[in-house]
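One protein chain omitted, others in place.
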Amino acid sequence: MGLATIVQTIAHTLDEEMRRDDRVVILGEDVGKRGGVFLATEALFQKYGPDRVIDTPLSEAAIIGAAVGMAVHGLRPVAEIQFADYIFPGFDQLVSQAAKLRYRSGGQFSAPMVIRMPAGGGVKGGHHHSQSPETHFVHTPGLKVVYPSTPHDTKGLLKTAIRDDDPVVFMEPKRLYRAIKEEVPEEDYCIEFGKAHLRRKGDDVVLVSYGATMAETLKAADALHEQGISAEVIDLRSLLPWDKTTVCRSVARVGRVVLVSEAPRMANFMSEVSATLTEEILDALLAPPIRVTGFDTPYPYAYDREYLPGPNRILKAVQKVLSY
Amino acid sequence: MGLATIVQTIAHTLDEEMRRDDRVVILGEDVGKRGGVFLATEALFQKYGPDRVIDTPLSEAAIIGAAVGMAVHGLRPVAEIQFADYIFPGFDQLVSQAAKLRYRSGGQFSAPMVIRMPAGGGVKGGHHHSQSPETHFVHTPGLKVVYPSTPHDTKGLLKTAIRDDDPVVFMEPKRLYRAIKEEVPEEDYCIEFGKAHLRRKGDDVVLVSYGATMAETLKAADALHEQGISAEVIDLRSLLPWDKTTVCRSVARVGRVVLVSEAPRMANFMSEVSATLTEEILDALLAPPIRVTGFDTPYPYAYDREYLPGPNRILKAVQKVLSY
Amino acid sequence: MIKDSQLFQPFSEKPIRLMGDAGEWLGSFELNLDSDTLLKFYRDMLRARLFDERLLLLHRRGQVSFVAPSAGHEAAQVAVAAALKPKKDWVFPYYREPGLLLALGVPAVELFGQAMATRADPNRGRQMPAHPGSRDFNVFTVASVIASHLPPAVGTAISMKVRNTGEVVVASFGDGATSEGDFHAGLNFAGVQGAPIVFVCQNNRYAISVEYHKQTAAETIASKAEAYGLPGYLVDGMDVLACFFVMREAVARARQGFGPSLVEMQVYRLGPHSSADDDTRYRPVEEVETWKTRDPLARMHRFLAHRGLWSREEDLALRTEIEREFRQAVEDAQRAGAVPLEWMFEDVFAELPDHLREQRRDLL
Partner (left out) sequence: MIKDSQLFQPFSEKPIRLMGDAGEWLGSFELNLDSDTLLKFYRDMLRARLFDERLLLLHRRGQVSFVAPSAGHEAAQVAVAAALKPKKDWVFPYYREPGLLLALGVPAVELFGQAMATRADPNRGRQMPAHPGSRDFNVFTVASVIASHLPPAVGTAISMKVRNTGEVVVASFGDGATSEGDFHAGLNFAGVQGAPIVFVCQNNRYAISVEYHKQTAAETIASKAEAYGLPGYLVDGMDVLACFFVMREAVARARQGFGPSLVEMQVYRLGPHSSADDDTRYRPVEEVETWKTRDPLARMHRFLAHRGLWSREEDLALRTEIEREFRQAVEDAQRAGAVPLEWMFEDVFAELPDHLREQRRDLL
């Protein structure tokens, strides 16, 4: 499909999947004529009509709940939540219905569906257009959680998500929607969940991140490179399952690690990674794993860049683990 | 107030606080004539009438949201969510309104309120009467989170919660509601948040827990004692803020720690404790902190005791850290 | 969207009734049901009643941890089942509906198995009693979270519409459920989509202890339909014929593409909310006694007797037969054996992921 941004890749991939499988339907607020407020479903309404691209009333509970019911009946719904922050009015449908249906019915019913949502800050959206709720999802048994950071991975992961037999929360790095353009292969390919992507190889420190903060993490790696410090950079790509093997292998080899995520710090997903590293490879740690995260405040409007774990804060953390 | 169970202490403490301060009102499902399904508000409706003990329609969003509005207008609402599992239909009111109001209004408005909820498993309730959602609350900036394990602490912490100027999620260990009876002092006392309680002193291993799993943790400590192993046992009592100082001090001294919580394992609150321990006192760790938690499944009905981190699983973990 | 009603008008002031207290026919049209059908209504209601009694017995013996008795709701539930095509149409029930499932044909052994969490439960023992579900009968497994099944029910109905399958959904719930946001989200979306679904509220005037007038200031639940552009029917829920004829019409309308409706069936819970409840704390005994005189089973019995279709002796024989069936079903359910511990880790996902494999290994 040539050079494409993340948001273009989403629209394109949805189109491919809808063409491939007529069980795939889209629903959400403004996904129809408008093509989504970010244009992630652009032109699909015009192409597939109102039965397969459904503009819903303004209710996230209706969106997620109806997607569950559609999936149960054999469709493959892809629901859009306009901003990740608005998952909360539909949170119960996600955690009580979508996540638990297969289990509570003994496998009689299941909800193969995708819940797409632009997430993360840095777009001057204040606290209700900037949040990173991934930890809530990871902590909910029954959900898979994916968070790509490049157009290439977006295509492969979104295809896997749509074809997966379980509910997948598909988070999208909204501040990178149009920031990166890369060559996205024409062919049909899927990227397996739980396989991290080694974005850089390096020997002095490992940087682990995912989603929107990959951009900041790579910038930090570049800056380190200039200082003669070689950083291994891991893009997790999916958080549930997450690729413990790759992370542990790199950290065991290098001994030093910085974990980057923009969600609030307290009980952040990266705490799980840190705790796992200690449990698995304590003796290989030459320094404590350090988490660089958002702060434990609601997401602020003013100084929303300062809230984020930018390259400077990452470099400071690297300094700390290197000088430990 | 003599010998009392946890649930009796709650009713008694609510009564004292309502007498002390006529801004304190109670609202929730069945809290009125019925006195709550667990009788935690027994006799209060009869004593204070329908304006101060309000039976609400069956809507958790209405309960939490209305409590926010009452608090804004000067009341001190104590809302009951019938089971912690039912916080989710009201989750948005909790995270988008209660938690963020002070911040988003620049301190102009605030929501001093308590949201009480019986939590935890082991009562044959299946997955919607057994969950432990505390991590979701801890990960939400703007909420305080408290989880007592004894009648004595229940009184002191509930008083602090009601008098606190911010929203407090007050979790109650439902399987201990009537399991422990102890002497609860007559006088008015508050227990500061963020101060753990050293339940046992010991030198071989530190056990950290809170809420309902304190019972299992203490049983494990007793069993260890019989084996000649001395366990220090810390009851966190509040999770936000949590008492980093006490935990780090004990673990730094002893070098070995087991973290017990019945919530699902992935990104459990204890991951935060573990990550913090590594960050703060890596070199004092003689073994990796090991988490003993619920499993990453929805809460099951059959084998609901096996799901919980019982004494055996705690002992196995202790064995592991001791033999590391 | 709404087709002109054939027999019944929505938003009536008084509940639609077809059978008087003494069991007399009140309909303005000729009753055109054969005696087999009428007897089946009664039989299904009696099975529902006796099922609950059996569960209460098992509860007293400690073999079942929880019961939510449905006595008083039988007419409503049996009528809903009778209006549907079993195994074709879908049902999204709530927890107080053994009568509905039994009348649809779900084997008693599965329901007892569910209540006792044995291998006879197709849901594999994952939930507390009163939470059945059956893929075979298109019965969506009950979730405890009140009203949370309504948005999924609507999604299924939209799928039926989009794919033009000719199927219909019935979703049922109590009066308390109507206060949840999910009720609103579900009915509103169904209205917009004109989906083939009938919403059935079994209004027993209490949500545990909370009386109807504390639940809502609306005069009736049926009137809430207006907010969604749907017809709302108010029905005497202890009159199995009224429930059946109204449901039949609502289901037919949905099937023909004329969209959803809301049916309020006014019932009364003759027992406590559940085995964990003490209803004397909040309900006057006299109120309960008054409603007991309107017992839907007794009323149908009178109706049948009236027409010479039923006798005391037949009644006793039927009871004995059902009791025998249920004793056997309980035995079968028990004999199926406890669910194995390793099932705890299955069905979280279609395939067991690594982290659950590790956790299973640690436990077993």
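Order of writing sets the chain letters: A, B and C. Residues in each chain are counted from 1.
We take it that contacts are C-beta pairs under 8 Å (C-beta built on N, C-alpha and C of every residue); 3 or more make two chains touch, one makes a residue touch a chain.
On a predicted model such as this, the values are computed, not experimentally measured, just so you know.
The missing chain, though absent from the view, touches A, B, C when the full complex is examined. For the chain missing from the display, the contacting residue among C:188, C:209, C:274 or C:359 is C:188, taking the whole complex into account.
When you scan B:13, B:41 or B:96 for touch with the missing chain, the hit is B:96.
Although one chain is not displayed, chain B still touches it through residues 25, 51-52, 54, 56-57, 59, 61-62, 64-75, 77, 89, 92-93, 96-97, 100-110, 141-142, 144, 164-166, 194, 241, 244. What chain A contributes to its contact with the hidden chain is residues 29-30, 32-35, 37, 55-59, 61-62, 85-86, 88-89, 124-129, 265-266, 295-298, 300-303, 306-307, 313. Annotation for chain C: contacts to the undisplayed chain at residues 1, 179-185, 188-189, 191-192, 194, 213-219, 223-224, 226-230.
Just so we're on the same page, only the chains that are shown with their structure count from here on.
Set against the Cα centre of chain A, the chain with the most distant centre is C.
Remark: chain A and chain B have CA centroids separated by 30 Å (rounded to whole angstrom).
Rounded to a whole number, the gap between the C-alpha centres of chain B and chain C is 36 angstrom. For chain A, residues that reach two or more other chains under the stated contact definition are 89, 92, 96, 100, 103-104, 141-142.
Within chain C, the positions touching two or more other chains are listed as 125-127, 131, 143, 145, 148, 181-182, 348, 355.
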